[in-house]
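See below for the structure under consideration.
Below, a portion of the complex is reproduced, with chain positions unchanged.
Note that the chains are named A and B in the order they appear, and that numbering of residues resets to 1 at the start of each chain.
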């Protein structure tokens, strides 16, 4: 069970709408499947050059360790050397601040992850959550 | 001048429609801006795990060297060591087979690149070309 492209498009669209409705800066939204592979990406006009890589790192860190990126931030504050080591172990893409959210179906099965970057980390996370909920799925932020 | 997200979405949508209309296997479409950075990606259901990386390598190789990936294939057949070296020099993402197409505006200005993967290389390229033309822009395949 994984995240199909139509669901991913719904998540991207609703996350962007949340940003627009709340006056956020331009967002980049990345959706990964349960294996951690890219399904859909949109980077809004005015985003800086590497926002894909930042948003990807939030989602990829989350799916790699099975935790929302807010939990990875807590771990980074307690044990920065663990997060540095895990980043290296997973190949370099792990960004431990809010905005990387696991996606679960109503039964709790893990479908994938969403990463958002462009605003404050809290607002990035809110956009990701709004996207997941718009698809009728359950976000896990930590 | 670069490729905005709405144009990128049009290219992705039209490339996918070309595949659907012609009975292609599932496609992955990546659009990069003039700086070589990701603007939009969609990976269709049934694509293998790393199709994003392959499609990205076609587009990234094209924008990196200013040539469509068909020209990179010709160069690989003549001087494989040059393409191997260039792949390393650009950071690892350069796939020298057709399907990576430069995007130019009517005046010839370079706006970005599109990469498609999933079918035969020739069909991948045809989908990329269809996507660019649907946006009223000019594809460059070699």
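As a convention for this text, a residue touches a chain if its C-beta (ideal position, glycine included) is under 8 Å from a C-beta of that chain, and two chains touch if they have at least 3 such contacts.
Keep in mind the model is a prediction, meaning the values are calculated, not measured.
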Subunit number of the complete homomer, 2 shown here: 4
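Quick note on the criterion: only the chains that are shown with their structure count from here on.
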Inter-centroid spacing, subunit B versus subunit A (mean Cα positions, whole Å): 25
Complex contacts: residues of subunit B adjacent to subunit A: 4-5, 8-9, 35, 37-45, 49-50, 52
